[in-house]
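Below is one structure, written out as structure tokens, with a few remarks after it.
Note that one protein chain is taken out, while the other chains of the complex remain in position.
Moving on to chain A:
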Amino acid sequence: MSFVEYSDFIQDGDVAILYLSHNNVMPVKVQQGAQTQTRYGVIRHSTDLIGQRYGSKVTCSKGWFHVLHPTPELWTVALPHRTQILYTTDIAFITMMLELKPGSIVCESGTGSGSLSHAILRTIAPTGHLHTVEFHQQRAEKVAEEFKEHRVDHLVTVRNQDVCKDGFGVTGVADAVFLDIPSPWDAVGHAKVAMKKHGGRLCSFSPCIEQVQKTCEALQDQGFEDISTTEVLLREHDVRTVSLPLPDFGPDPETTEEATPAAAPNHASITLKTTTLPREMPGHTGYLTFATKPRT
């Protein structure tokens, strides 16, 4: 198991994802002899997980669930939150708009809980590299530990420093830079320094429009081009079968007597498959500002 390579069977030391239900996904570190308590009962790693195929069903005393191979997307919904995190919809758009692909050199700050970092690593492997900067020491240490457990540590350098003061710690190497910090405008200059001479792409994620405003001005001042701000939201459609009752207008004298009894059953209704949108949904995550650094 690794976050950048599939394997078929669960092994000691893997991180597996227990898929309990639609909104209940939990990561588990697989260890010989260990046990994990779930809402369906206890699972024993040695017998229930190790040697089993990823995707198998695990039956407990109170129910069953599936154990899945980790992916950055499952990790995003399963990971322990140490900060506000980026979700898959924004991550997907960022990945495309930053033009990430195998071999890309990427700078990121802050690392936060590592939700985006894992997605970046998946995309730039096996030949790319991620330089991620986090100013909070415990967070930086914790995420470095996770990268190791997820077997992607060879693709990433974690630096515990303040990107606005100290930059990314690299010069002229990055194809892409991602900023998710309170004052991105203070890091735009550092971002430019970190990027390749030939140029590259930059993205800044900010929840507030005032931040966007200041960032765009800073980008313009630093000579960035093609500056554009976008918002992307996910709408999840709930698939269901509904039954719509038909009104009874009473017997229709125009129709023939024969048809009447059949056409007027008391509780006539039509059943159909349809979708509904949730009553409430996340209506804002953040504004995504993209820009191109020209050749300098």
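By our rule, contacts are C-beta pairs under 8 Å (C-beta built on N, C-alpha and C of every residue); 3 or more make two chains touch, one makes a residue touch a chain; residues count from 1.
Note that in this section contacts and distances are computed from a predicted model.
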| item | value |
| --- | --- |
| Choices "DNA primase large subunit", "tRNA (adenine(58)-N(1))-methyltransferase non-catalytic subunit TRM6", "Cytosolic iron-sulfur assembly component 2B" or "L antigen family member 3" - which one is the UniProt name of the chain not shown | "tRNA (adenine(58)-N(1))-methyltransferase non-catalytic subunit TRM6" |
| Touching residue (missing chain; options A:G13, A:G51, A:G172 or A:P207) | A:G172 |
| Option from A:V15, A:V30, A:L49 or A:I105 whose C-beta touches the chain left out | A:I105 |
| Residues of chain A in contact with the chain not shown | 4-6, 8, 19, 21-22, 53-57, 59, 63-69, 71-73, 88-89, 91-93, 95-97, 99, 101-103, 105, 119, 122-123, 125-127, 171-173, 196-199, 209, 212-213, 216-217, 227-243, 271, 273-275, 287, 289, 292, 294-295 |
